[in-house]
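All protein chains of the complex are present and in place, except for one that has been dropped.
The block that comes next holds chain A.
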């Protein structure tokens, strides 16, 4: 992955989230407070603007800047969580204009660790972790098997989507949805859904 591809990834993620903002907000209305699409759309719009304003020179810079922008623009729980994910992933990359799929696997791993530490969520809690974890597994397995970025990203995207779908029957144990208890069952988690979109964006541009 080079800097241009990393920027394309963020731009594609912004486009997918903008296109799905209403759906994300509706999913959040069912089990949360109904602002996920609005907030994430505002954040990724700011990410695209920030990357255009001062073009970064390394892939690491792209992700760190994207994460910092989300943290300072989104608010709610998604700002810190998505911001930390991208920022920590970026910081785990070598400071070069191009990185290898194995570097990206390490970075994605660092991003998931940071999210889990900040939010305290584990797989099965009906959060974005339920999409991110299988996506990372698929990405790492593909890379270990010699896949290129496109193949690994495609595998991660499919796994994230399946992970998001698998949140439907779960009972939420973290975040606002947890207040619903059993009533959270039967609804797809909005965070897992938007995480799926971010991995889909990576697959689309790779």
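Observations
Keep in mind that, in the parts below, a contact is a pair of C-beta atoms (placed from the backbone, for glycine too) under 8 Å apart; a residue touches a chain by one contact, two chains touch by 3 or more; residues count from 1.
We take it that contacts and distances are computed from a predicted model.
Choosing from "Carbohydrate ABC transporter substrate-binding protein", "Dihydroxyacetone kinase subunit DhaK", "Circularly permuted ATP-grasp type 2 domain-containing protein" or "CoA-transferase", the protein name stored in UniProt for the chain missing from the display reads "Dihydroxyacetone kinase subunit DhaK". Note on the undisplayed chain: of the listed residues A:79, A:134, A:163 or A:196, the one touching it is A:79. Think of the hidden chain as still there; on chain A it touches residues 25, 29-35, 38-39, 42, 71-81, 118-119, 173-176, 178-181, 183.
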